[in-house]
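Below is one structure, written out as C-alpha cells, with a few remarks after it.
The complex is shown incomplete by one protein chain, all other protein chains being positioned as in the whole.
Now for chain A:
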Amino acid sequence: MSDLVLELNNLQTHFFTDSGEVPAVDGVSIKVHKGEVVGIVGESGCGKSVTSLSVMQLVPTPPGKIVGGEINFKGENLVNTSEKRMKKIRGNEISMIFQEPMTSLNPLFTIGNQLREAIRIHQKINKREARSKAIDMLRIVGIPRADAVIDEYPHQLSGGMRQRVMIAMAMSCNPELLIADEPTTALDVTIQAQILDLMRNLNDEKDTAILLITHDLGVVAEICDRVVVMYSGQVVEEGTTREILKDPKHPYSKGLIKSLPKIHEREQKLYSIPGTVPKPKMGRVGCRFAPRCEFAFDRCFQEDPELYSIENDRLSRCFLYDQKEGDRTENAEANIGS
C-alpha cells in the first residue's frame, strides 16, 4: 500500500453548548493515502464537515473542542500542535476548499492580491514572481483571460470561476492533501462537471491526496477511490467506491442508495428511510441508526456496535456483521442483498 498521508484515529470533537455537550464527531477513524481520493458521505448533521475542520484545527473554540483521538499527518499529531506550526501546515501542506465560493473570497481585495498573499506566506519569492505564479495557477485551473482576471474583484466572477480561483489558491503551494468540503454543491451541474474534471486532473498530475466531503453519491461515483459513510458522528461503513455503491452492507447506506431517484430506471415508488436524522447526544446507548432500521433487533438498542470487518478494509458498523450473530448474519446477507 502506498504511504499514508493522513490518519484519523478515534477522533472526537465535541461542542459545549448551553443545552449540553454535543458529540458532533464521535470516534472517527479514517486513512488517506498518497494520491488517493477518499469521499466522506452523509446527510446534514452527520459530522462530516466538523471532521474536516478538525483536521485543519479550524473548529471554533469555544464552543467546539477536540476531546480525544489523534490526527496524524505524515506521522505528526496535529491535535495540540502549536498555532504557529499549524499556520505553516495550513495552505501549504494541507489546503481546503469550502462550499461557498461566494463567501470564502474577500470582496475587498482583487483575485491577484488574495492569490499572492497565499503564495507569499509560504514561499520566499518577490511580488513580481508571485504575480506571475498566480497567473500560471489561474491558467492551470482553466480561467480564460487569466492576466486580466487577476486584477478583478470576486464580484466580477461567476460562481464556477470563483470556485476555480479557490482551487487555484488551494493548489498554489502543491499541498499533499486537499480537503474539499462540498466543493460543487453550490454550483450548477454543467459547472460541477467542469470542476470535478479539474480536480481529477490535479489529482492525476500532482498526485495530491483529496479528502472530499459531499452528500451527493453521484459526485462520489465520479471521482472517489474509497468512500466512508458517516451517520450521526460515526463512521458506519467503509469500502471502495464500487463496493459501497454496488453492494452496500450497512442498512443505512443501503437505504440511502435505494432512496435516490434513478435517471435510467423507472420505478413506481421511491424507497424511503422512515424518520429523520437524529441529533447527536451524549450518553446514547445502542446503534445510532437502530430506531430507523428495518433489521434492528434487541441487541441494537442495548449495545454500541463496533466497526466489524467484512473483508480487508471493508467495514460496517452493524451487529449483522458480527460473527457472534451467526445465523442472523447469513439471513441478513440474504435480506439486505435482495
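The definition used in the following text is that a residue touches a chain if its C-beta (ideal position, glycine included) is under 8 Å from a C-beta of that chain, and two chains touch if they have at least 3 such contacts; residues count from 1.
To be clear about the criterion, contacts and distances are computed from a predicted model.
Going by UniProt, what is the name of the one chain that was not included in the view, given "Septum site-determining protein MinD", "Dipeptide/oligopeptide/nickel ABC transporter ATP-binding protein", "Condensin subunit MukF" or "Glutamyl-tRNA(Gln) amidotransferase subunit A"?
Missing chain, per its UniProt entry: "Dipeptide/oligopeptide/nickel ABC transporter ATP-binding protein".
Taking the full complex into account, find the residue in A:76, A:147, A:188 or A:204 that is in contact with the omitted chain.
A:188
Give the residue, chosen from A:23, A:101 or A:160, that touches the chain omitted from the document.
Answer from the full complex: A:160 touches the omitted chain.
Pick out which of A:219, A:235 or A:287 touches the chain that's been left out of the picture.
Checking each option in A:219, A:235 or A:287, the one touching the absent chain turns out to be A:219.
List the chain A residues touching the unshown chain?
These residues touch the chain not displayed: 43-44, 144, 158, 160-161, 188-194, 196-197, 215-222, 241-242, 245-246, 255-257, 259-264, 267, 269-274, 276-277.
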